[in-house]
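For this view, one protein chain was removed and the others were kept in their places.
Should a chain be cited, it is by its letter among A, B and C, assigned in written order, with residues numbered from 1 in that chain.
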Amino acid sequence: MRSTRALPSKGKILSSDLILEVKDLQTVFITEEGVVKGCNGVSYSLKKGETLAVVGESGSGKSVTAMSILRLIPEPPGKIVGGQILFDGIDLVQATEKQMRKIRGNQIAMIFQEPMTSLNPVLTVGRQIGESLQLHQPELGKAATRARVIELLELVGIPSAEQRINEFPHQLSGGMKQRVMIAMALACNPRVLIADEPTSALDVTIQAQILNLIRKLQQQLGMSVIMITHDLAVVAETADSVAVMYGGRIVEYGSVDEIFHQAKHPYLEGLKRSMPRLDVEEEELYTIEGMVPNPLKLPSGCPFRPRCPQVMDRCCEEPPAISFSETHYARCWLYAEGGTDA
Amino acid sequence: MLRFVLIFNVVLLLWFVGEAKTNTDTIVSYGIFLLLTVLLGVMQLVMSRRRKQREDDIRTAWDLMWRKLRRNKSAMAGMWVVTALCYVAILAPFLVPVDPYNMDWGAMSLGPTAGHWLGTDEMGRDTLARTIYATRVAMGIGLLAVVLNSLLGTSLGLLAGYYGGKTDNIIMRLLEFWNSIPFILLAIALMAALGSGLFNLVLVVSLTGILEFARIIRGDSQLLKKADYVNAARVMGIPNRQILRRHILPNCLAPIIVMATLRIGETILTIAGLSFLGLGVQPPMPSLGSMLANGQQFLYENIYMSIVPGSVILLIVLAFNLFGDGLRDALDSRITQ
Amino acid sequence: MPESCVLKVEDLQVYFPVKKGVLKRTVGHVKAVDGVSFELRRGETFGLVGESGCGKTTTGKAIVRLEPSFGGKIFCQGREITHLSPLEMLPLRSCMQMIFQDPYSSLNPRMTIADIIAEPIRFHRPEADVSAEVVEYMEMAGLRKEYLLRYPHEFSGGQRQRIGIARALACKPQIIIADEPVSALDVSIQSQIINLMKTLQRELGLSYLFIAHDLSVVKHISDRVGVMYLGSLVEVCETGELYRKPLHPYTKALFASVPIPDPRKRSEKVPLQGEIPSPLNAPPGCKFQTRCPHATDRCRSEAPKLECAGEEHQVACHYWRDIQE
Partner (left out) sequence: MLNYAIRRLLLLIPLLIFVSLFVFAILKLTPGDPATALLGDQATEEAIALARAKYALDEPLPVQYVHMMANFFNGDLQSIFHKDNVLSVVLHRLPATLELGLLSLLIAVIVSIPVGIISAVKRNSFFDYASMSMAMFGVSIPVFFTGILLIYLFAVILKWLPASGYGGHFWTIEGLRHMILPALSLSFVLMASTTRLTRSAMLEVIHQDYIRTARAKGVSRFMVVMFHAFKNALIPIATNIGNQVARMFAGAVLTETVFAWPGVGRLAVNAIFRRDEPLVFGCVLLMAVVYVVINLLVDLLYGFLNPQISYD
């Protein structure tokens, strides 16, 4: 099922400006009940210093795409079966394990959602952060590593770093642990930071602090960020460009202003109207009927077909990517040349 | 599948009806077998009637478990061996080629011969016959002891887990004290004190390992106590007894079944151990442990006297452990051996 | 207590003893709920909002007597129920019901949907026509009749919450304590359940105690909102008024931290620094003084009481007037 039209944004941007490019990525999981298409032909690109938000509900394949970039998909059930991931001229899909180890944590770093379980409970904070330093910068001596770790802890806003360095994860709060995760990821000044729902498990005041911290560090270190989240408000707060995913595919892609003010795809439209908002007085919430798609039994053609209010017969085939501006396209038959024939 | 077993049982019943009345032993075992077959028939009726009532594709939790269990070949092998052993245990008097107690003076401690397929012991008794009877004894005591053990362990575990607080403390402290007495010495002392009849053996063996059983059930019931559907029942005002019966126990059933199956193997090993020390089943009644102890003396002449009872114990325990492991994965409870 | 008020909570305290040492002596208390008072009126939705560890769920559980309360009084339909024995509570039990957050732990996996919904009916009203009522409640919660004999493991999160709601309705309650009913669901499913709860409230005249940490959801569904911090109520007010003009510094910071789904309304400054203190040793005086920009010595020594700051608007802060300008 290859997408029928080449992506509009490819030609315009200077390739030197691009740091990471995902082309038609396909990752599947082989389970007893059948083959689950985690991500089904996903393509997007990340420019230097840009924050790309990948937004979608559970099962939309947003985390699978990110994990495929660093090849962290557990091999026995999962497998990358198609597409390319270009980074620094290397295709990460074909790269050897040795090459990948040099990139993981050094060039591309990742932070995860559950701060409670993402740190090793039997190792001290200093030890876990120091580990990625010793891995990628072995020339650093013991004292230099320790100094660098303390510097990192202060960088991410952890008070009394000298004392915290010897503490174990269970002695820290959720917010603190997430800051330690960020310090661990930034140890070797990575060029790309993938944040998989970094604040979903945190309270709203702590979330504001962590999002602000990530934005400040991004400007300071000039790194690009892929922010994965299910919360459109977090997208609006942090992103430069946005990829909306549903059923393992990107249904709409564009700059953050285009996505929020010129949304085209019915799913994105429905999502925005069914979210209660603080700044707007809405009487009745819009609801998207039906249930979140079952990855085992994805419908043919457009995956949103069973829940779409403007569904047409043509939706059974794969919708083309129709572009509305250099950076904005949506995969839906509503805007195809034939117009709405229903 | 249950239908085939049913037909097979009826055939066996007809086959043995002739020999049923020879002595009390055969009557009793024939009676038990008949009872079991009738029970199986009733269960089959209930199952098929319930299945017609529901649409075909509704899968209860037990259907799910059965489907997963069927995929695990080693567990199925274990189950079939266990079933076969049950048949041997119940129908022992009919299957035995020769009377296990009579001594054939002409053939003492021989290897396998035409007359005695698995050879004889130092007193000329047929090893195969004695092994079949010994299996019956071992399985009987083993199952009874485990049932007692499970009942005790489950009730203590449930009480300690669900009610918590003081009752929890008292029960667990007592069990820890109980567990710190080296079991084997306790069993030996008890057997010596109470005499080594079958009943005492069952009592002693069923008192062992209660701490492990109770601790696992206590852990599970503590987890279940916090589950929201138990809170919902409490908010509805449903009394504790009914919550324990309708919500906690059915969801504890999975770990109980797995624990019980795994403990049968261990219990049979313990019984064999006691008999090996000369404490469990007293001669002349045959028991695998004492046959093995006997065999050790005649290691040089007739190895079969040790190999046969030893490998039968191994077979029984292995079958139960395989079946128990299969059940544990199918019911995906996290009990580790 | 006015007739229109179906539930009244007066100075509720829920303390968890902290035991140490071999003899398990009680060395201190975690003050999960420290003196909370509010009213719930007939047909009204009272939103209880706050961050984790603020005691909102414990308050909900203490009201339905799932947690033993250390002090204070709870009135349901005019009668005090704080220390009633389970037997005396029985007639009142069907008046107050609860729905839970985690859809995967709120249904007994070994029971069919029919049994789950029928259990309250068989217990409270054995004489009723059970199967007919079960179908009626299922349809009321938006579930199809064919699901009657199915088991919970065949349903999605959203459907399980509907079953939980049907079970609660089966007791014919007047009050429903909703403990984070939509937090574990996806946005598109969330709005389905919120709309269902609102229609049920209109049709059956239910009153909701809606406990949640998502401020936008609480704003949408509640008539009045109570903001909690570390076990006490810091502000109670009518929803529109509160979101337009919050008075308490914590409420202000809380609203400012919530991200707005519109890139043009991005706020650069971080509203609130510092971590939520541990309830084990809560700060003296006003509990927010460790993170409050306006904290003075008076705040550090004397805990403020809820005082009236306008029609239907109470706030617990010594300097709420001065901060106003």
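Just so it is clear, a residue touches a chain if its C-beta (ideal position, glycine included) is under 8 Å from a C-beta of that chain, and two chains touch if they have at least 3 such contacts.
In this text the structure is predicted, and so the values were computed from the model without any measurement.
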| item | value |
| --- | --- |
| Hidden partner chain, touching residue among B:L190, B:L203, B:L253 or B:M285 | B:L190 |
| Sole contact to the chain not displayed, among A:G83, A:G105 or A:P319 | A:G105 |
| Option touching the unshown chain, where A:K23, A:K37 or A:H136 are the choices | A:H136 |
| Touching the absent chain when the full complex is considered, from A:T31, A:N120 or A:S325 | A:N120 |
| Interface with the undisplayed chain - residues on subunit B | 177, 179-186, 188-190, 192-194, 212, 265, 269-270, 272-273, 276-277, 292-293, 295-296, 299-300, 303, 306, 310-311, 313-314, 317-318, 321-322, 325, 336-337 |
| Interface with the undisplayed chain - residues on subunit A | 70, 72, 76, 97, 101-106, 109-110, 112, 114, 117-123, 131-132, 135-136, 168, 170, 181, 184 |
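Throughout what follows, only the chains that are shown with their structure count from here on.
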| item | value |
| --- | --- |
| Length of the shortest touching-chain route, subunit A through to subunit B | 2 |
| Centroid-based (C-alpha) most distant chain relative to subunit A | B |
| Best-connected chain pair, where connection means C-beta pairs in contact | A-C |
| Rounded Å distance, subunit B centre to subunit C centre (Cα mean) | 50 |
| Centroid spacing, where centroids are CA-atom means, of subunit A and subunit C in whole angstrom | 33 |
| Subunit C contact footprint on subunit A (complex, rising order) | 57-58, 173, 175-176, 203-209, 211-212, 230-237, 239, 256-257, 260, 270-272, 274-279, 281-282, 284-289, 291-292, 307 |
| Residue ranges of subunit C touching subunit A (in the complex, touch as defined) | 51-52, 156, 158-159, 186-192, 194-195, 213-217, 219-220, 240, 243, 253-266, 270-273, 275-276 |
| Complex contact set, residues of subunit C against subunit B | 61, 64, 66, 86, 89-90, 93-94, 96-98, 100-102, 105-111, 116, 119-120, 123-124, 146, 149-151, 153-154, 164, 167-168, 171 |
